[in-house]
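Here the structure comes first, spelled out in structure tokens, and everything after it is commentary.
All protein chains but one are shown at their positions in the complex.
After this line comes chain A, so read on.
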Amino acid sequence: MDDLLREFLTESGEHLDTVDAELVRFEQDPNNQTILRNIFRLVHTIKGTCGFLGLPRLEALAHAAETLMGRFRDGLPATSESVTLILSTLDRLKAILADLEATGSEPAGSDDDLISELERMASAEPEAAPAPPPEIVLPEPVSRELKPGEVSLDDLEAAFLAAPGPSEADFAAPVSAPVEAPKAEAPKPAAPKAVAPKAEPAEADSVKAEPAGDTEAVVATETTAAGSKIQTIRVNVDTLEHLMTMVSELVLTRNQLLEIARRHEDSSYKVPLQRLSHVTAELQEGVMKTRMQPIGSAWQKLPRVVRDLSAELGKQIDLVMVGAETELDRQVLEVIKDPLTHMVRNSADHGLESTAGRIAVGKPARGTIRLAAYHEGGTITIEIADDGKGLDLAAIRKKAVERGLASQSDVERMTDAQVAKFIFDAGFSTAAAVTSVSGRGVGMDVVKTNIETIGGIIDIATTAGRGTTFTIKIPLTLAIVAALIVRAGEHRFALPQVAVLELVRVDAGAQRVERINGSPVLRLRERLLPIVSLTGLLGQSDGQGAETEQAGFVVVAQVGRERFGILVDEVFHTEEIVVKPMSAKLRHIPMFAGNTILGDGAVVLIVDPNGVARQVAQGIQGSNSHADADAESEAAEMGDAKTTLLVFKGGQGSFKAVPLSLVTRLEEIECDKVEWLGGRPLIQYRGRLMPLVPADSAITIRSEGTQALVVFSDGERAMGLVVDEIVDIVEERLDIEIAADRSDLIGSAVLRGRATDIINIAHFLPLAYDDWARGPKKAEQASTLLLVDDSAFFRDMLSPVLKAAGYQVITAASAEAALTILQSDARVEVVVTDLEMPGRSGFDLVAAMRGAEPRLAGLPVIGLTGTVGTDVVERARSLAISDLVAKFDRSGLIAALAEISATNVSQAA
């Protein structure tokens, strides 16, 4: 029974989708009996099967819908109202089916609303229009004919239910039953036809006559349908997937064999190998074909969507679909289904003008949305075009500036095509009014993301007053892609060809990589192209970063609006690679889309251009050389509880570390530059004197050679921490294991398997400047500040900094503790809280404060956050959080605090 039910679910789902589309067609073309018959047959099949499987709710609904449709067949005009009713019935059917699929049983509930409505429409209308004349003119049998017509379906149903046999064969039998029934009925309509000419209007006659004749055709369709059923079988998708994997393996093995054959000049292998190669290629193609589905199956829902929208929006819309038979991989199809629907909705809502608006500008009243799909090279192109008003580029430019996505001058310099792409940014909507359909600014970014996850690209072309065309290019299949094989550092990587625009050779000469504040860029045809080095990105920098950038290749890639160059050391060739998924243990690395085995048997990683693009956009490129490590640019990286630490040797060969974000820069100085003033070592640094402090009492400043320094700065002041040797930059989750009782250390942690002391920079700053700890802003009265953070490390790190800035600091480890302190201690004037804490988050804390007594409700709050997403900003604003500061942005925090005390002062004044 289970199998049967599953079969029924898949089949009914498909049937309902077809009925959806067909009904919309039927509404537009009410005289088309073929469509009607098709609908009737499908609904009847569903009804029959439901009865057979004992699903009374579905059966009753389907029955009522069928009755009404039966009336259409008998000549009742299909009004928009009745079609809408049937469509909503279908929706209910789908909902029940979905429940059935999820729970295995029919959900409880009543459909009386729909059923009574359907019955009313099925029974009420005949009296209104075509029925009365026959009643007047024709003798009894005819008037009876109408009602028995309905009843006979019930009889049929009974017969259906009575039909024995749980087996498939018997299952097929009932399908033909309904066909016979109308046939049996047929003589009856024929009777009135004979009498009719007397009084009945001619068109009613012809309509009535048709069903009689057509029943034969139905039988024919049924049999052909039954015939073709034998030639197709349902295969579990997993089976196909497995087959695909096996073929992929075969392709790999073949590639390896070919590689071996190339090396050995043994001709006896050649012929069978060629044959194998040929067969493999054909097999691969064949298996790929089994995964192919016409894109039309993703479009099936669209006519219905457009119809509903056109009713909802009061616009007249034609949906034209071209190339529905274009086939593509089902995996790809799944991914694009929703984006396509969304885009069609968008076109209908935003793209097309209102009917009145169209007439006003002299366009045909009916708007057209055109969907087209076709093959182009190894990709499929899908176009969604409307003949509406086009994108309002001026509004987009304005909005982009408002949202801070680009500066005014940037926006003015951008081409229209570039500007149009802003609509793919999250939360971007220029719609004046938010409708229930769209305009909320969610969606296009999701569309873009979806398409990009399958290696597709999306483009817009828009002409004011003429319409907008979206072009989506997606790969035919995800399993095999063309990729560029490159070398970065010691290893090879594969870069999917779809993202690659061109290759540029760079060297020390004319085409060279230049640097702006350490960030590499390349001049390419009078434009600056941001560059990332693949080795740097993958954290493989070997200290020769600068050197490798002298010569190599820049792979110019485009992902969405982002265009960037990926610096690699060498480019080999293009190869069709079989994409293998990453191991579950490695899937979290955003940089890789998968891996593959090359012809020579080596495993290479496939670089995900989307992952790279995200890193580029965030400006988090792992620095190529240690000396360039810029503290501020790393700040954004602190999101997921990982901390980037600078590890150095300080005193007796022990390892010490300091959060990289606190470090301003790393220096190597000539030892003879060190000067001594009043017994303290100093160097001239950037036109100022910078005091030097040894990181450990065991360190002595060298007298010759070079000396490594870690420079910390705060505003105008800078301090050089003298260390023995800079070892490494590591990014790790920081668990401080032993809290040291030394003031120069925060504690120890295991970094890369080595016990490492984490130094407390607050200990060293006063050693360099006596007044550092007391703070430059000493004049102000010391405000009391509550610091809330669940991590002891952050509390220990931030408290000295805040104290140094002239605040009294109270700390709390959780939202609960913070609330207790806030309620008991009236001195607290400012709250600095981590927003992401286990249990009650910082947001909860602030929400609780805002709801509490006025003193707490009005307290200024600064939120510390690892990631500044729009949702976070939104939430922060709603809770009146004064400022959001990245977790390691010390100066940002101080500045935000200064701002708050400034406003406090001005308010007081």
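By definition in this document, a contact is a pair of C-beta atoms (placed from the backbone, for glycine too) under 8 Å apart; a residue touches a chain by one contact, two chains touch by 3 or more; residues count from 1.
The criterion applied here is as follows: contacts and distances are computed from a predicted model.
When the listed names "NADH-quinone oxidoreductase subunit I", "Purine-binding chemotaxis protein CheW", "Peptide/nickel transport system permease protein" or "Phosphoenolpyruvate synthase" are checked against UniProt, the chain not shown comes out as "Purine-binding chemotaxis protein CheW". Of the candidate positions A:Ala122, A:Leu252 or A:Val571, contact with the unshown chain belongs to A:Leu252. Only one of the listed residues, A:Met591, A:Ala613 or A:Leu786, touches the absent chain: A:Met591.
Contact with the omitted chain, checked across A:Ser110, A:Ser268, A:Ser583 or A:Ser703, is made by A:Ser583.
Of the options A:Ala62, A:Val247, A:Leu529 or A:Leu605, the residue whose C-beta touches the omitted chain is A:Leu605. What chain A contributes to its contact with the hidden chain is residues 249, 252-253, 256, 491, 538-540, 580, 583-586, 588-589, 591-592, 595-597, 601-605, 640-641, 733, 752-753.
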